[in-house]
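Here is the structure we will look at, set down as structure tokens.
Here we show just some of the chains, and they stay where they sit in the whole.
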Amino acid sequence: MHRGIYLGRFQPYHMGHHQVIKQIAHEVDEIIIGIGSAQISHEIENPFTAGERVLMVSKAIEEFDIKHYVIPIEDIQRNSLWVPHVKSMVPPFQIAYTNNPLVIELLSEAGIQVKQSPLFRRNHYSGTEIRRKMLEGDRWEHFVPENVVEIIREIDGVNRLRAIAQSDQE
Amino acid sequence: MHRGIYLGRFQPYHMGHHQVIKQIAHEVDEIIIGIGSAQISHEIENPFTAGERVLMVSKAIEEFDIKHYVIPIEDIQRNSLWVPHVKSMVPPFQIAYTNNPLVIELLSEAGIQVKQSPLFRRNHYSGTEIRRKMLEGDRWEHFVPENVVEIIREIDGVNRLRAIAQSDQE
């Protein structure tokens, strides 16, 4: 049994994540998707709740025929405890996929094998870029899987993002 | 789409849980399993980590042909925030299954439909009883699904429980 973990915030889950997971699915028997900053929502950089992101990821990866675990991971605010925190919340894994240098350093110090995930067309497929399009009324729908478009519509996600974006200081 | 949530600590997941879920699976389209007290482990009443419990539940319910979400839920230590906390961590649901009177009260005050889950042979199928058997060297294996037995063996769970049980005060 070879199990890998892929970590992200998924605000929202997009085609870039989707293609990375598709590839990881060929390399491992089972895949864990860790949804980071799970406790955060209703922020411009983080509009969606953990539950909404669990739904996005779960629906999207149904099409890949691989056993998966989609797990929200709350921030722990202490880098030295982050790896054991993640390990306590998910099934055992042998390899982690990430491009984040801090995460790579923390995992490596803990003796965990890391593989940098190939990024697909990063310019198009970035959460920041997609949120910008949502805010400005540009087309964003083709950058995320179809089921994710539907979920965002059901929760009226674009209007939520716009409401939050107006928030100014007292 | 009718989605239900079933909440428990699953220390460990046993045949009682299994039969309840089997029945719920007939009543809803999708099921969320919320693993409570996710941050707690290595206690006599709570020997297993959230990750280990995610694995137990996920492996066991593979045999039921139902879309499911297995989500660790950390305690929030404030009853008045517990329902919104759960809601933020899991996909939207229309009904909750539980027999815990406090949970019933909290969900009801929040306007959520609750159905008390039928308990199967409570005497045999109780986490407390199974942990007691583990401690005393009695046979416990037939009270939990086979994949769960295997997981507990792989993590040497019975010896962990015994080690913890000796813990006395300084």
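Chains here go by letter, A and B, matching the order in which they are written, and residues are numbered from 1 within each.
As a convention for this text, contacts are C-beta pairs under 8 Å (C-beta built on N, C-alpha and C of every residue); 3 or more make two chains touch, one makes a residue touch a chain.
Computed from a prediction, not measured in an experiment: that's the story for all the values here.
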Number of identical chains in the entire complex, 2 depicted = 6
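Quick note on the criterion: only the chains that are shown with their structure count from here on.
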Euclidean distance of C-alpha centroids - chain A vs chain B, Å = 26
Sort out for me which residues of chain A touch chain B in the complex.
-> 38-39, 41, 49-52, 54-55, 58, 62, 67, 69-72, 74, 87-92
